[in-house]
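Heads up, one of the protein chains got dropped from this complex, but the rest are sitting where they should.
So that you can tell them apart, the chains are marked A and B in the order they are listed, and the count of residues begins at 1 in each.
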Amino acid sequence: MAVGIIGYGAHIPRRRIKVEEIAKVWGADAPSYKKGLELREKSVPGLDEDTITLAVEAARNALLRAQIEAADIGCVYVGSESHPYAVKPSGVTVAEAIGATPDCHCADFEFACKAGSEGMFVAYGLVKAGLIKYGLGIGADTSQGAPGDALEYSAAAGGAAFIMGADDSKMLATIEETFSFMTDTPDFWRREHQYYPMHGGRFTGEPAYFRTVHGAVNGILEKSKMKPADFKYVIFHQPNGKFPKRVGKQLGFKPEQIDTGRLVPTLGNTYSGASPLGLTAVLDAADPGDRVLMCSYGSGAGSDAFILTVQERIKEARGLAPTTRWLLDENVRYVEYGEYAKLRRKIRLAE
Amino acid sequence: MPPARAWRSYPQTYRLEAARCRSCGTVHFPPRLICRQCQSRDFETFRMQRTGKVVTHTIIRTPAAAFAGDAPFAVAIVEMDDGVRLTTQLVDLDFEELKVGLPVRLELRRAFSEGDAGVIHYAYKAIPVRS
Partner (left out) sequence: MRDVAVIGVGMQKWGELWTKSIRDIFVESALLAMDDAGVDHLDSMYVGSMSPGIFSSQEHLESVLADYLGQHHIPGTRVESACASGGLAFRLGWMEVASGLSDIVLAGGVEKMTDISGSEATYALATAADMKWEGLSGVTFPGLYAMMAVAHMERYGTKREHLAQVAVKNHANGSKNPRAQFPFPVTVEQVINSVKVADPLNILDCSPITDGGAAAILVPADKVKDYGKPGVRIIGSGHATDSIALHGRDDLTTIAAAAKAAERAYAMAGKKPEDIDFAEVHDCFTIAEIVISEALGFFEPGQGGPAVESGATAPDGKIPINVSGGLKSKGHPVGATGIAQIVEVVEQLRGAAGERQLKQARVGLTQNMGGSGGSCLVHIMEVM
């Protein structure tokens, strides 16, 4: 039976901060950061937004497109690096808020930036196994970058939700193939009780991101006996604007296949939301019959790859909730570094 | 707020569950045991639509301690499309946009938490409707 996405939704906070704003505070050279990262600005969550609120609103948008009863959802998985609690899953609040409780499986996922695609993968798997009717997989983050560190320019906030099902009449994009590639590669990590993550500098590039993405993409192409030219769109995990272009080129993809799903130049890196949000932007634009390849990446390290075929119903469903480009381009307000620091809780308050 | 007190109202704060009197149709949010209009005790619960409009508003400049970091913030009484009024923060807007009649939509946001170790309370907040 065909299993795939029957509903998808995105949610991006309204505020943005430009690279120049951050650079001027730390005495860094903005143009070289912009050029080096191919990134102009990133999203900033409000004090009242977190992974749970982003996940809930993304899930509500997915429900608008799926047009199903939330009570029929059999699992809710939230993948993030910034779950609000260390112990108490984000998923229960999402499930409660949309009305999927109580007969629902729930778990929180973490695997750096690929926690979202994990949730999608497991939800898909449960539907495919016939254990549940519909499954909800969400990637959402409000990640932190250490002040003055390179990651501060890109660590952003956003969320994407996917409802998986086997309902032909509701199908938006079938999932034809999946492939996961995983090794122990310590490129980026955060210890318990530490506020900011750490990373291995240039080690995060070739031996980590590139090696892993190559592994997953080559693996799925081989398994499905397909080649890059077969795809209309490809979405890569996007820690900055350069990596997805470079890895795409290395793997034989062209810029026009990569562009629609590459949101990072004005969004930043939404970590567990990154490739999932890229996928929502592609679904907002794709035509029935288009083939899509999505490959996430999570430091530590691993990648989940998916091959999808867009279905007819996408045309009627995409307008039922805000498009990702609208969320990214139309609904914005810029902040200065002071407000940014307050919103990101980088300012030490009185006890 | 004790966890139990917050938890009891999740159907309202998370899902906007209201009760409609089966006798006279008056909607109560939060639900009650006896109808304010006709004293009937027979209700049906339903989830309200998330849209409404601002009936009156203010900007809180000196907040209570629990909301100290949020100031200044806008608060409004919103008349929901389902007929009830509620009091809520109005966020993601420039104060210049504040006006009676502003169409808004309710989203889930963090309401407050007891310091860094307490439970995080989520509830509805209003944001302006933008096409």
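Criterion: a contact is a pair of C-beta atoms (placed from the backbone, for glycine too) under 8 Å apart; a residue touches a chain by one contact, two chains touch by 3 or more.
This is a predicted model, so every value here is computed, not measured.
Engineer: Counting contacts across the entire complex, name the shown chains the missing chain touches.
Structural biologist: Checking the complete complex, the chain left out touches B.
Engineer: Among B:C24, B:C38, B:V100 or B:V129, choose the residue that contacts the chain missing from this document, as touch is defined above.
Structural biologist: B:V100
Engineer: If the hidden chain were put back, which of B:R15, B:R50 or B:H121 would touch it?
Structural biologist: Reading the full complex, the residue touching the unseen chain is B:H121.
Engineer: Just the residue numbers, please: which parts of subunit B touch the chain that's not shown?
Structural biologist: Subunit B touches the chain not shown through residues 5, 9, 13, 30, 55-68, 70, 73, 75-77, 85-89, 100, 111-112, 121, 123, 125.
Keep in mind that, in the parts below, only the chains that are shown with their structure count from here on.
Engineer: Subunit A to subunit B: how many Å between their CA centres?
Structural biologist: 30
Engineer: For subunit B, which residues count as touching subunit A in their complex?
Structural biologist: Going by the criterion above, the answer is residues 10, 14-15, 47, 69-70, 89, 91-92, 94, 107-111, 120, 122, 125, 130.
Engineer: Which part of subunit A faces subunit B closely enough to touch in the complex?
Structural biologist: On the subunit A side, the touching residues are 14, 46-50, 52-53, 56-57, 84-85, 93, 96-99, 330-331, 333, 342, 349.
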